[in-house]
Every structure is written in C-alpha cells, then in structure tokens.
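The other protein chains are all here in position, but one chain of the complex has been omitted.
The letters A, B and C name the chains in turn, as written, and every chain counts its residues from 1.
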Amino acid sequence: MSNQSLNAFMPIIVMMILAAGLYGVALLVAYIVSPRKPGGNKDLPYECGEVPVGSAWSMFNVRFYVVGLIFIIFDVESVLMFPVASIFRKMNEMGEGTYILIIFLSFISVLLEGIAYCWKKGDLDWVKSYKRSVDN
Amino acid sequence: MITLKAYLFISLVLFVTGLVIMLSRKNIVAILLGIELILNAAALNFVAYSKYTAANLDGHIFALFIIVIAAAEAAVGLAIVIRFFQVKESVHIDEASDLREELTR
Amino acid sequence: MENTIAGYFLSFEPLQYLVQNSSAFLGFDTTALIGFMIFFIFGVVFLGFLATVGGFGTFAERKISADLQARIGPNRVGPYGAFQLIADGIKMISKEDIMPRSADKFLYYLAPFLSLFGVVCTIAVIPFSGNFIMADLNVGVFYALAISSIVGVGIFLGGYASNSKWSLLGGMRGAAQIISYEIPVTLCIMMIVVLAGGISFGKIIDQQAGMPWNWYIFHNPFTFIGFFIFFISNLAETNRAPFDLPEAESELVSGYHTEYTGIRFGLFALAEYIEIFVVNGIAVSLFLGGYHLPFDFLEGTIPGNLLQFGTFFIKTCVLYYIVIWIRWTFPRLRVDHLMSLCWKYLTPIAIFNLVGVAIWMVAFDGHSMFDLLFSGSSHSGGGH
Partner (left out) sequence: MFSDILFLSASTLIIASCVLMMWTKNLMHSCIYLLGVLIGVAGLYLTLGADFVAATQVMVYVGGVVILMLFAIMLTGGKDYQSKTQKILGLLPLMGSKYTFMWGTATAMVFGFCQIYFFRHLFTALEVQETTSNQYAPTVEKLGELLITDHVVAFEISSVLLLGALVGAAIIARPRKDRPAFLEPVDHHHDEHGEDHH
C-alpha cells in the first residue's frame, strides 16, 4: 500500500460510463431493430393464462424484513472489523499479536452473541419463526 | 481547486433537503429517509473538515461511526414502523398519538 | 496511476513521446488525459472480453448440460454450434420489448441498468495479470464487495416494478438471498485480509506467488474450509443452481425477470453470466494464487503478462466449469433450507474460521502449514 493519486479512481468512473453506455447502446439498437406492435393482451402481467386480479404491490410477510435486519447489523460489524483485520499481520510482526487478538476476539464474541440470540429465539428459521415466537 | 466551502454547500443542501422531507412528509418511512440525508450531511462535514483543517483521520473515524449509528437507527426505526403498521394499519405520523394528552378536537 | 494498466503502457517509449508532444502542444500536462484514454480503451476491451465470455457461458452451459445428460446440444450454428451466442444475441435484440401496462415505468427501465452497473463496476479491480489491472486500489477487495451489492437492489426493483406476482416473489426472494449470503462472503474475505495484512488485490496476490502450496487455500486448515464456504456463498450470490430460488422455473415462472423481454432480459442474463466470471476471478485471486505462474517467466513484458492472464483465465474457467457442473447435478434447495444453510451453517463456520485464522496467525507467526511441516526450524517462535 503506497500513496495513490486521485487518478487511481479513474477506472471506476470509466467503468460507470461504460455500463451506462452499454445499456444505452443496447436499448438503442433494440429500439431500431425490434418490432413494436402494442395492443392485445400481451402487456398484461403473466399469470399462466389467467387474467390478473388486483395489483401485485400488496403487503407480504414480515420475515423478509427480519432477514434484512439481521443482515444489516452483521454487515456493519464486518465493515468495522475490516480496518482492524488489515493491520492484524503488521501488529503481529511488531509483537503486539496478543493485544490485537484480544480486541478482535472480544468484538467477534459480541457478534456471536447476536447470532446465538437470533438462533435461540427462532429468528433464523424461515418457516417456524411465527409459531415459536408465539410460544415464547 | 475545490475549497471547503463547496463541500459545506453540498452538505447544506443535503441537510435542508432532509429537513424539508422530515417536515413535509406524513409517512414515517419518508421521515426516516429524511433522517438518513441529515446524517449524511453531518458525516460529509466531518470528513471535509478533517481534510482541510486537521491533518489526522479523526473525521473519518467519526464518519464511520455515523454510518454505523445510521444503520442501527434505520434497523430499529423501521422495525418500530412495521410494528406500528401491524397495530394501526397505517403509517401516518399523526396516528402516533396514543400517549398524547387529549386536547380539544 | 502507478501499478495499473495505464501506468504500464505509459512507461513505453511511443506513448511517452506522445505525452511529451501533446503536453507541449496543448500547454498542460496531458498524462491524466492520455491515461484516461488508455483506461477507456482497455475498459471497452475488458468489457467486450467479459461479455464474450458471458455469451460463451450460455453456450458452454448448454453444451455441458447436454453432455451430462447424454444429448448433443446446440450444433446448428457454426462448428459445434459455437456461434450460438451470436444467434442468441441477434434473437434477443430483434424481439419486441414489451412492458406490462400496470408496471412502474421508471423502475422497470432502471432495474436492468442497476444490475449491469454493479457487475461492470467490479471489473475495474479484477487483477487479470501483473500489469493488466485497471485499478489496484488500496481498498480493492472491499470496493468489489461494496459495489457488487448494487446488484441486489437491481434484482429487487426488477421484481417490484413489473407488478406481477411471480416477479415480486422472485425479487423479494432474490434480495433476501443475496443480502444473506453476503455475510459469509465478507467473513471469508476478512480471513484472507487477516492473513495478507492488506486489502488491496496486489498485496494479497503477491503473497501467494510461487508454488501451489503458497496459495492461501493451502495455508492452513481454516482457509481450506473457507474456500468452500466462499464458493458456495458465491453460487448463492449469483443466483446459480442449486440456489436459483429467485428464478426457479418450476415454482415461480421465471422469477424477477418474468415480465422482461427482448434486450432487457438479455442484459439481466448478461449481467448474471459476467458476475459468475467475476466472482470466480475474485475467488481465484484470493485463494488460488491469482495470476501467478510457479516460476518467473518474462515478468513485466507483454508476453509475460499475456501468459499470466492465461493462467488466471484457465483457473477461473475451471471454477466456471464446476459452477455449471453443480447446476446440472444438484436439485434445487427449498427456501427455508436456503436460509438455514446460510445463517445456521455457513455463517457460524465462517466466524469459527475467522477466529481460527486469527489465533493461527498469533500462534505460528503467520507460517503456513507446509512451512511448519517441512522446515522444522521455523515454528520456534510460537505465541508472542
């Protein structure tokens, strides 16, 4: 890892431009080439031949949200662990290995407590979460 | 060359947008969107000041913790919103008045 | 710009001459401008290459599945049906582009773009060879992890915007699956970061140079388990069988792209196939030694770089073959099994691996298993 100039981020911008360009060119070519015959029933949502009833934008089960919730907490914890993990080797070579190991493991142990809690309470189950949480 | 004021201006725009959304929207989820903007404005200020006025990375640490807090806040806040919706079948902010003293209606 | 493909080509004589002359002519330092042009050209080259690889992926998938099922597969277009991808592309483009009447138009147009955007931006940090890397960022691996999470938003929006029940169910499942399996992937990457002491791709790959026993997969038992967790989680993140719940054709018609026709369906499929190559490339770079040959051969020259690129490509294609092989061998998981596999098996094992690697680092001073076994003197420094 050395000092970088800001130009190091140039390829990312280039790839963003290219992604937009690829999408635009593909749509443009398709717009020129492809036929357009609107009408009929082909612009109804597909429901295996039945005429769709109502909008699909209805409420659905809350367990998708619970999964997202557990994910975001773990995501944030792993983000915070990244800088510490990246200097783990350097600190170990400097002879401070035990110190950083204690810090690292105490952080991970809290993470483990979280997953153990969710496991115990049935938040990690997809099907049974309703029944078990009513029992509790 | 970009000065500190440019970043502060962008941060101001973010903050004001968040404030306007918070004040004018009546959907609780939209209010949480506004809060995210305000937190971003604060984090942007921290990072900008840490580049222009201080030579250390404390601003980055602060931005990192702001992002952490924002994620936790979004998780808990949206959980409350969803529970609120299950009880009241609406996420109108004015419905959240059960604990308020009854005033004249 | 050092250490990247533009820096590499700018060190050549003709381009330096061009930079000097154009700087003198235009009156400012044109290094950045020429570098931008080089990046742009190679961005187009890499994107075209990966799109072709993705197209061949669909062809290879059909051929290999035919092989596994004792059929012949596509054999009409060109020798052995090799031009099938061109025929597929022409078919995709010339189909009518239908949008459901009740769809959310803005999100319907945006969803394939976000899906493609997340994948294409990841290409910028893939190390194809020692010098053929577009950006060797200081946060390389982390950047790849971050930017590829946009794909999940694209898939969710694709399901939502169509206003079709199948699409919505597929999109919801897809988003839940992608975000869940990101956790084991992150933990496995962190295991490698602890070993390598840096999160740039260059640093991680340079430590695995040389013979195969220097690869991180063979560093210690924990990384050996970690590779398989990483591979399985990547299968799930790219919606590949046996984790193709979001597009399970026997229960949801086609999942989140049920309502997508023509070129936009093609772009979703293209993004998916490029993503398989990209995540396999990341797996090769992190665990299987990346582009390194066992010996130094013409290092730094263009033929040497092409040789390294070939090494990288062959390793990635082996993993690609395994991905296709798995798809046509294993039955699909049930959705509750999918979630319990992620949260109850892969994540705890990945945390266990991370702890194990951290303790191994401190206990054995970062020496690998083979160091300890074959050179008996080196494990004297245990436990600082």
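Throughout what follows, a residue touches a chain if its C-beta (ideal position, glycine included) is under 8 Å from a C-beta of that chain, and two chains touch if they have at least 3 such contacts.
Note that the structure is a prediction, hence the values are computed from the model and not measured.
Trainee: Among the chains present, which touch the one that was left out?
Mentor: A, B, C
Trainee: Which residue, C:A60, C:I98, C:V153 or C:L354, contacts the hidden chain when the whole complex is considered?
Mentor: C:V153
Trainee: Which residue among C:E182, C:E275 or C:D365 touches the omitted chain?
Mentor: Only one listed residue reaches the unshown chain, and that is C:E182.
Trainee: At which residues does chain B meet the chain that is not included here?
Mentor: 1-8, 10, 12-17, 19-21, 23-27, 29-30, 32-33, 36-37, 40, 43-44, 47-49, 51-53, 57-58, 60-61, 63-65, 67-72, 74-76, 78-83, 85-87, 90-94, 98
Trainee: Hey, which chain C residues sit against the chain that's not shown?
Mentor: Where chain C meets the chain not shown: residues 32, 36, 104, 106-107, 110, 137-139, 142-143, 145-147, 149-150, 152-153, 156-157, 160, 172, 175, 179, 182, 198-199.
Trainee: Spell out the interface residues on chain A facing the chain that's missing from view.
Mentor: 1-7, 9-10, 13, 57, 59-66, 68-73, 75-77, 79-80, 82-87, 90-91, 99-100, 103, 106-107, 110-111, 113-114, 117-118, 121, 123, 129-130, 133-134
In this section, only the chains that are shown with their structure count from here on.
Trainee: Should the pattern of chain-chain touching be classed as line, ring, star, complete or other?
Mentor: Contact pattern: an open line, chains touching in sequence.
Trainee: Can you tell me which chain pair comes out on top for contact count?
Mentor: Of all chain pairs, the one joined by the most C-beta contacts is A-C.
Trainee: Provide the C-alpha centroid distance between chain A and chain C, rounded to the nearest whole angstrom.
Mentor: About 15 Å, centre to centre.
Trainee: Just the number, please: Cα centre separation of chain B and chain C in whole Å.
Mentor: 34
Trainee: Distance between chain A and chain B based on Cα centroids, please, to the nearest Å.
Mentor: Centre separation, chain A to chain B: 21 Å.
Trainee: Find every residue in chain C that makes contact with two or more other chains and list them.
Mentor: none
Trainee: Residues of chain A that touch two or more other chains: which are they?
Mentor: 75
Trainee: Report the residues of chain A in contact with chain C in the complex, numbered from low to high.
Mentor: Against chain C, chain A makes touches at 1-2, 4-5, 7-12, 14-20, 22-23, 26-27, 29-31, 33-37, 42-48, 52, 55-57, 60, 64, 67-68, 70-71, 74-75, 78, 81-82, 85-90, 92-93, 95, 97-98, 101, 104-105, 108, 111-112, 115, 118-119, 124-127.
Trainee: Per the contact definition, I'd like the list of chain C residues that touch chain A in the complex.
Mentor: For this pair, the touching residues of chain C are 1-2, 4, 6, 32, 35-36, 39-40, 43-44, 47, 93-103, 112-113, 116-117, 120-121, 123-124, 134-138, 142-143, 160, 162-168, 172, 175-176, 179-180, 182-183, 186-187, 190, 193-200, 203, 253, 258-259, 262-264, 266-267, 335-336, 338-340, 343-344, 347-348, 351, 354-355, 358-359, 361-362, 365-366, 383-384.
Trainee: Can you list the chain A residues touching chain B in their complex?
Mentor: 62, 65, 69, 72-73, 75-76, 79-80
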